[in-house]
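One protein chain is absent from this view; the other protein chains keep their places.
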Amino acid sequence: MSQAAATNAVSTDPSRRARLAEFWYYFSENRGAVIGLVFFLFLVLLAIFAPWIAPHDPVMQYRDAVKVPPVWQEGGRAEFLLGTDPVGRDMLSRLIYGTRFSLFVGVIVTTLSLVGGIALGVIAGYFRGWVDTVIMRVMDIILAFPSLLLALVLVAVLGPGLVNAMIAIALVFQPHFVRLTRAAVMSEKTRDYVVAAKVSGAGHGRLMFKTILPNCMAPLIVQATLSFSSAILDAAALGFLGMGAQPPTPEWGTMLAEAREFINSHWWIVTLPGIAILITVLAINLMGDGLRDALDPKLKRS
Amino acid sequence: MSVILEARNLVRDYHIPGGLLKKAKTVHALKGVSFSVEQGKTLAIVGESGCGKSTLGRILTLIDPATSGELLIEGKKIDIAKGDMTPEMRRKVQIVFQNPYGSLNPRQKIGDILMEPLVINTDTPADERRDRAMTMLKKVGLTELHFNRYPHMFSGGQRQRIAIARALMLNPKLLVLDEPVSALDLSVQAQVLNLLADLQDELKLTYVFISHDLSVVRYIADDVMVMYFGEAVEYGSRDEVFADPKHSYTKTLFAATPRADVESIKARLAKKKQAA
Partner (left out) sequence: MALLEIENLVVEFQTASGPFRAVNGVSMKVHEGEVLAIVGESGSGKSVSMLAAMGLLPWTAKVTADKLTFNGRDLLGMSANERRKIVGKDIAMIFQEPIASLNPCFTVGFQIEEVLRVHMGLDKAARRKRAIELFEAVGIPDPAERLGHYPHQMSGGQCQRVMIAIAIACNPKLLIADEPTTALDVTIQKQILDLLMKLQAEHRMGLIMITHNMGVVAETADRVVVQYKGRKMEEADVLTLFENPKSNYTRALLAALPDNATGDRLPTISELFVDEGAAQ
């Protein structure tokens, strides 16, 4: 009986929809963010349905069609819309499959650094004292290295490969989340509702993760979006330097690296993966800006 | 009449550690305050910012420990610095804060806010928790419809009702009210004061009412304690204090409170005409 009442009450809960509507109002005011979101959703669909959308196998080498230019150029062939690379693989298919790797990198790196960063940040901000000092000094040390260089060193230690590259990048990104979480926790910790929860007898764990943390999420979501794009960029950079995904994986950075020597003769082999990286990162950054507008109460207009 | 709360010579010092250029110093926020409150009565603690009234409130609510002195709740001595805080003790004293916009967790639904004290301190089954939260919601003048909403959907007065409801969930004996109506509009203030009076009658609650607003204090208090720089400069029944303030600070305070009655306005206008 009471359970039925509960489900009923939840379904008539007006606040979630209202909050979503409010969120969408502020988000949609930023046109760039909407375009970014649409493009991002398009990428997600591409990644999921890659085997059905891509016209060819990404690693299939067509020996009769090496370095074919895109279809609109002289010598282009209709079956290879964006041309082929030096060993005759279809560029379009490789780019479509590349989406998978890029999004995968983004998701994993962001999740890893977010979870680790939140845990350390909450602990540092909540307990302060020597715990805080130790955690923050370690984070400062990580931040003192140029991020790509540190990732490179880590990959060199762990051995090249996409998974190791992701771990390295996640570690490099972690301090940003730690700092952000710590600052948010410190400002929330003194609020009356936290004291009220303490008066009702809540312990440290409950106070940290159930009372305080949900109120610190807005800046973290924004930061997560932005580091999603940085992760893609850094993974591509590592791939370009030969420390990330290994050939013949159709990862965009790796594709760039393989095609370096053709930059003057066969522009499409270098340019197209570059453009793919550029547009993806731009779209996600635009989306992050929109999220910031919609979620950060400080920027909210009356 | 039984004494619910007794404070004997409470002292609270804050140590501010020194740095390279600053000497370490000690701030005496409370300099030995003693009082007692009987069941069902209201003690008002009056003072201006920085007089130590909120520090006292936090000590009474067992949030911060006192540096020295004794605190007795229902005749039982309690010292949280020694760690003798039991859920039993926790349940006896609750607090309502000044700012209803800061005292409710914005990410929690009203129902969860009300049930949280039960979840933490008792092993009441979920059904019963829900029923008790619903009953409390109605008792403070809200409806079941509000159970699943978030705090930002409520006005200041409604939020203060929710904060009061949360404080009452564990059936406390003593409620510390830290300026509960000073952030509210006049009309809402009247409603909340009425609610507090109703609840006191019904549940035999004891209030420690911290305020700077003398007109509210005169209305609600049985006993009044005036604080000034960490000391209780005046302590007595409401009628004694208001009729015949002894300390010069109390007199200043009374003289500074703006009066909204017709006679004072007439007097002021006459004076103004004379000057012109």
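Structural remarks
First chain written, first letter: the chains are A and B, and each begins at residue 1.
Criterion: a contact is a pair of C-beta atoms (placed from the backbone, for glycine too) under 8 Å apart; a residue touches a chain by one contact, two chains touch by 3 or more.
Since we're looking at a predicted model, the values are computed, not measured.
The chain not displayed here makes contact, within the full complex, with A, B. Only one of B:L72, B:M89 or B:A197 touches the chain withheld from this view, namely B:A197.
Contact with the omitted chain, checked across B:K31, B:R218 or B:H247, is made by B:R218.
What chain A contributes to its contact with the hidden chain is residues 21-22, 25-26, 301-302. Residues 48-49, 156, 185-191, 193-194, 197-198, 212, 214-216, 218-220, 252-253, 255-262, 264-266, 268-269, 275 are the ones on chain B that touch the missing chain.
The working rule: only the chains that are shown with their structure count from here on.
One finds 48 Å separating the Cα centroids of chain A and chain B.
Against chain B, the residues of chain A that register as touching in their complex are 2, 6, 9-10, 12-15, 18-19, 191-193, 195-203, 206, 211, 214-215.
Of all residues in chain B, only 61-63, 87, 90, 93-95, 97-99, 102-107, 116-117, 120-121, 127, 130-131, 147-150, 153, 163, 166, 169-170 touch chain A in the complex they form.
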